[in-house]
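Pasting a structure here, questions to come.
Every protein chain but one is kept in place in this view of the complex.
The block that comes next holds chain A.
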Amino acid sequence: MTGLLTLSNGQTFKGHWHGKSSAIQGEVVFFTGMTGYEEVLTDPSYKGQIIVFSYPLIGQYGIQSLYAQSDSIQVAGIIVAGLYDGPLSKDSIPLAEFAINHGIPILSGVDTRSVIQNVRESGTMQSQLIHTSLPELAWEPVQTYFFPATTTTDKIQTVGSGSAHIGLIDFHYKSSILNELLELDCRVSIIPYATATETLDSLQLDGLLFSNGPGDPAALQHLFPTYRDWAERYPSFGICLGHQVLASAFGAKTTKLAYGHRGANHPVMNLQTKRVSMSSQNHSYVVEKNSLQDTPFSVLYENVNDGSVEGLVHDTLPLKTVQFHPEAAPGPTDHLELFHQFLAAAQQKESVKMHA
C-alpha cells in the first residue's frame, strides 16, 4: 500500500499508506518537537491540516488516551519517516491503530526532512495526500476560516467546583487548558465563541480565558467588538488564537508567517524580566508589532529568533495574552505560572469592575 504527498509547489513524496485508501487535501505544516505526537494530533488548532513530524521515529510509546487534547484526531493526515509498530506497554495502543480507528491516513517512510525544507523555502501550502489507487483531487485554496458568521449557540457546559469561576471562550480549546484551570481549583464554564453577552454576564464569571483554535483570527472579525467589551469588563487571558483575537479586538492587525511556529523549543523573552524561556507553539498567524502603536497594549513576550510578538499586556486592564501555549501539552512547562497570574487577577475582580 503506497501513497503520495503532493505539495502545491509540485513536489511529490512517496510513502507507505496506513488506513483505508482515501484522498484528502489540507495545508501542510510541520512540528519539530521530539515527543508529543499524541497531543499534536488531537490539538484542535491543527484542524484540517496535514502534519509532518520532523522527528523521524514516531510511535514508540503508542497512544494513551490520557494525553489527548480533544475527542478526536484533528489533523487531516499524518506524515512520518519511521512509524513504530513494535511492543508497547499494556495501557497504550499503536499509533497506526489509533489513526485507523479515527479514519485518518498515515503516510510513513517519507523523506520528511525534504518535505520540511520545501515548506521552509516555499511557505506552508496546500497539499494532497492520496492513496495510489485514487486520482488527484481538484486543488482548493487553503482553508483558514473555521468560524462561520452564522452559528447556533451550543449549550454552556460547566465543570469543576472550585471557588473562582472562569469562562473558557471556546474557539476549539485544548483539553490541557481546561485541565490546568481545574487543577488550580477553578469552576470552568465552557462558552461557545458566539454566545450572547447577556448570557455570559448572567454566569457571574470571575475571568475569561480566550482559547486557542484553528486558522485565521479574521474569521472572527464580526465578534471583535463583543470580545473587546468582554475583555474590558472581565480579567482576561488569551492563548494563541485567543491572543490574536484579543489583539485584533483592540485594533491590532495580524499577518500570516511563511511557515509558522510549531514545536517545543521556541525561545521567548519576557521583556519585563529579560528572561528567556522555552515555549510550546503552534500557529501560523502573528500580531504585527507595528500595528500595536494605536492599541492599549505593550509587548510582554517576544520571539528570540524572529522578533515576532509572543505576548501582550494591556496598559491598564488585567489583560494578558500569549501567542504560545503555557499549558504545554506537548512541550515545556516553563510558563504554567501565567495561569496563576491570571487567577490572581481574576480573584481581584471587584476592584477591576470599579475601575472599568
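Here are some notes:
Heads up, the rule we're going with is that a contact is a pair of C-beta atoms (placed from the backbone, for glycine too) under 8 Å apart; a residue touches a chain by one contact, two chains touch by 3 or more; residues count from 1.
One rule holds for everything that comes next: contacts and distances are computed from a predicted model.
With the options "Aminomethyltransferase family protein", "carbamoyl-phosphate synthase (ammonia)", "ABC transporter permease" or "Integral membrane protein" in hand, the undepicted chain maps to the protein name "carbamoyl-phosphate synthase (ammonia)" (source: UniProt).
The chain omitted from view is touched by exactly one of A:V28, A:A96, A:A247 or A:M269, namely A:M269. Note that of A:L4, A:V28 or A:M278, the residue touching the chain absent from this view is A:M278. Not every partner is drawn; the one left out touches chain A at residues 30, 32-36, 38-39, 54-57, 60-61, 64, 67, 81-82, 84, 86-89, 109, 111-114, 116-117, 120, 263-267, 269, 274-278, 304-305, 328-334.
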